[in-house]
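With one protein chain withheld, the remaining protein chains of the complex are depicted in position.
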Amino acid sequence: MSDTLLEVKGLATEFKHGKKNWISAVSDVSFEVRPGEIVGLVGESGCGKSVTSLSVMRLHRKDTTRISGDIIFEGKHLLELSDRDMQAIRGNEISMIFQEPMSALDPIMRIGDQLAEALTLHTDLSKKEVHERSVEVLRQVGIPEPEMTLRNYPHELSGGMCQRVMIAMAMSCEPRLLIADEPTTALDVTIQAQILALMEKIRRENNTGILLITHDLGVVAETCSRVIVMYAGHVVEEAPVDELFKHPQHPYTQGLIASVPRLGERLRRLPSIPGSVPDLAAMPDGCRFAPRCRYAQERCRCNDPVLHEVSPDHTSACLLSEQEREEVAHA
Amino acid sequence: MSETTTSQTASAEALPKAQNPAKQFIKKFTQRKSAVAGLAFIIFILIIAVIGPSITPYNPNAYDYNALLAGPSPQHIWGTDEFGRDVFSRILAGAQLSLGTALTASVIGTAAGVVLGLIAGFFGGIVDSFIMRVCDVMFAFPGILLAIAIVAIIGPGITNVMIGVAVFTVPSFARIIRGAVLEVKSELYVEVAQSIGCSRLRTMFVHVFPGTLQALIVNFSMNVGGAILSASSLSFLGFGASVTQAEWGAILSQGRNYLATAPHLVFFPGLVIFLTVLAFNLFGDGLRDTLDPKLN
Partner (left out) sequence: MPETAENRASAAERPLVSVKHLSKRFPVSKNFFGRPTKFVYAVNDVSFDIMPGETFSIVGESGCGKSTTSRLINRLIAPDEGEIWFDGTDISKLSAKEVQPLRAKMQMVFQDPYGSLNPRMKVQDLIAEPLLVHTKMSAGERLKRALDLLEVVGLSRAYGERYPHEFSGGQRQRIGIARALSVNPKLIIADEPVSALDVSIQAQVLNLLRDLQEEYNLTYLFISHDLAVVEMISDVVAVMYLGHIVEIAPNEELYGNPRHPYTQALLSAVPVPDPDLKKEHVLLEGDLPSPSNIPSGCPFHTRCPLATEKCSHEQPPVTMVGERHMVQCHYPDKSIA
């Protein structure tokens, strides 16, 4: 077995649009996640980051979505598995946590029953062992009184507690891969800090690979080791986290990093990216970022960019080289 | 800050071409085949209601003692009744009365219901409780029974049938509109209207009421189907149109005595009532599906 946990190659997901048309939500997305690393998938709304994660989990509607490419998890081609086999992997070897902890839990089921559901589905533990395991995972995620919490309903817990329960559920079967889709976006900063610390602990102790989907560059900088930046359904840049923040190569990444206000910086004006994200149904030709890009040239509007290595381990999909961009900036 | 150019950045992006809401609506609606069929039938029946009396092959009230209870034949395609009147002509001529009754009753009932619903929903409190409790009481009766009771009190006749049907339309519309008002009232833009400084009246008529129109239109079209059925039922039970009047329910009612010997007397008016009600319901369903953003 290689040291890759999840490998996504040339993933393309399309949605049905009207009667016969299909529009592409993401295309040509490739990346990998190794055990014990946190990979950040970053981008703004509509960039396809959530579609990518749902495609990996195969949690899409069959009648209106089609997926092509390869998704290889520990040597298994997920897209070729039967629904039954996929079911056995989901929640067991790959788990997912969602943005809205409150709505991701069943409101009329006790926390204990929801936790037990996943455990009885994927393991052959006895009732007593299931209970013990539930208490244990709740304790692991920092819930002070696990015995009592097991008897609670979701609405009796706060948002931060619900997210802990979600993580406990996701972790209960000790998955090899955890997909976290904006796990802290709905939470307050002080709670966010607790949850991020918890995810880091899980990674360290269980050697779990984590794919962290987020729009928050601060979260990325603090937790991830590698970052994939998506824009309008394409991966535009991938690099180790230090490299990405120090030498962002794609103009979109540069703009994104610059437009985040930082504590202590106290700028009167923020650099911003003009315009807004193009509509899925009306993607511009060539580089999809070209209409908003200050460096855009004629060829950017007609040639499709491809990811290429700009330095070891660092790929970017900008058609211009760093030098060419500098020339444009000075011209 | 030296250059305070406020109109910076922003619209390097062009908006997609302006969409005409009416055109979009038509495009979406026409994708729903059953709704289009319903609409086509409604239009057809409405045309019949207008020109029906003048295109009947026979005088709908002329007796023909040579053809009593005759079955469908080339002369009388839908047969004749016990007085030898041509059923097809009577149904053509009766469209006006049947549809007219149902539509008038629906319009009156809906208007009253909307006013009550708006008041209840917008003002809330005691007014709301009072209106809704009265509606609850009326809901406790099966609709048709209520209409029968009303007609029994004020006497039979087509006008009184209209009143009866209208009255039992009121509470359901009051409830629907009140619900819609409460829903729209909780929209942020209604609070925004308040923060801008709009008066209560302006808020109610400019911001809240248009939001309830969709529920109103959809339920109205469905209600017409029900009203046709109710008006026909009342006539069938002998509370509405007299036997001499050509009205669908009355024709059906007459025919029931000859069910064994002349089933066409029941079959054809029944079929027409069934198709018309179905058409209104399909049309209403289609409207709802088209207008409801959640179903798109």
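Every chain is named by a letter (A and B) in the order it is written, and numbering of its residues begins at 1.
Following the convention adopted for this analysis, a residue touches a chain if its C-beta (ideal position, glycine included) is under 8 Å from a C-beta of that chain, and two chains touch if they have at least 3 such contacts.
Quick caveat, the model's predicted, so the values are computed rather than measured.
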Among A:M148, A:L270 or A:C302, residue touching the chain not depicted: A:L270
Residues from chain B at the interface with the omitted partner, ascending: 1, 4-11, 13, 15-16, 18-19, 21, 187-189, 191-200, 202, 207, 210-211
Interface residues of chain A (partner: the chain not displayed): 44-45, 144, 158-161, 188-194, 196-197, 215-223, 241-242, 245, 255-257, 259-274, 276-277
